[in-house]
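Yeah, one chain of the complex is gone here, protein chain that is, but the others are all in their spots.
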Amino acid sequence: MLKILFFAALRERLACANTTLDITGQHLTAREVLNKLASQSAHWQQHLANAELLCAVNQQLVDLSHPVAAGDELAFFPPVTGG
Amino acid sequence: MLKILFFAALRERLACANTTLDITGQHLTAREVLNKLASQSAHWQQHLANAELLCAVNQQLVDLSHPVAAGDELAFFPPVTGG
Amino acid sequence: MTLRIQVQQQDFSVASEYELLRQDARCGAVVTFTGLVRELAEAELLGMTLEHYPGMTEQALTQIATEAQQRWQLGAVSIIHRIGTLLPNEQIVFVGVASAHRAAGFAAGEFIMDYLKNRAPFWKKEHTSSGEYWVAAKVSDQAALKRWE
Partner (left out) sequence: MTLRIQVQQQDFSVASEYELLRQDARCGAVVTFTGLVRELAEAELLGMTLEHYPGMTEQALTQIATEAQQRWQLGAVSIIHRIGTLLPNEQIVFVGVASAHRAAGFAAGEFIMDYLKNRAPFWKKEHTSSGEYWVAAKVSDQAALKRWE
């Protein structure tokens, strides 16, 4: 299982804080996971097709080309605005 | 009268914190005053002939080419080291 | 090279953090930055909520501070970031750096803030008299990273 988290405006728009995806035996990048999630509904498609989204794998900021594996924690979120 | 002040290492080396010079009717620069003071003794010559000395006229940092007049406060001191 | 990283709901004391930072006898300089909830030009700000990514925030801040400690000779570094609901003029973030000389302290403090603004997973939602809005990332914050490359 891949654990997937959403934060801030993205979490609100999707009305979802976290979900899981069974990717057993698959070699996927974060972008491919994002596309899988987007294909679930027109609503998710709309909010996940955002060039500005940032991505973290196992709590490290990475590019969307980063590979993910079962057991990983993958997070998508808008550009950060702390500080 | 011109009021002349010395500070820090220069004050200690000259063993003088302040002095006066009668410059009535003269048009002098700070450098010319410095030369007058230096000519008073070999000891003063030695310590005033220091290319690094800074100069203030009426409490404003200025170049040695700055003019001085009777009633002014002229100060000579080593490079500052506060902060 | 001690490092204190705190992500917390409760307020912090700049005075206490400063007292810790100034302990190192080899350090002649302490630079602190404090970020506060400031009023808006366009609407009355009632407060804000700070969301974060638990676990990742602490890691991101530790990485940023460690990178600063590799770039400059530093003594103690302290970073505090608050989460939850904050009122106008409340403290949001603190970055404190002790160093032998001032140039390293100023540079490291600004470096940490510039990276925190772009890399640490915090998000602000402003509550104003005309509604609630997620704060948009600023181009100037991205631009601020350029000079550290």
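To keep things simple, chains are lettered A, B and C as they appear, and every chain counts its residues starting from 1.
As a convention for this text, a residue touches a chain if its C-beta (ideal position, glycine included) is under 8 Å from a C-beta of that chain, and two chains touch if they have at least 3 such contacts.
The shown structure was predicted, so the numbers you read here are calculated from the model rather than taken from an experiment.
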item: Omitted chain's touching partners, listed by label; value: B, C
item: Sites on chain B contacted by the missing partner chain, in the whole complex; value: 5, 7-9, 12, 52, 56, 59-61, 75, 77-83
item: Hidden partner interface residues of chain C, rising order; value: 13-15, 18, 22, 25-39, 88-89, 91, 100-103, 105-106, 109-110, 113, 140, 144
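Everything that follows uses one rule, which is that only the chains that are shown with their structure count from here on.
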item: Geometric centre distance via CA averages, chain C-chain B, whole Å; value: 48
item: Distance from the mean Cα position of chain C to that of chain A, given in whole angstrom; value: 26
item: Residues of chain A engaged with two or more neighbouring chains; value: none
item: Touching two or more other chains - residue numbers and ranges from chain C; value: none
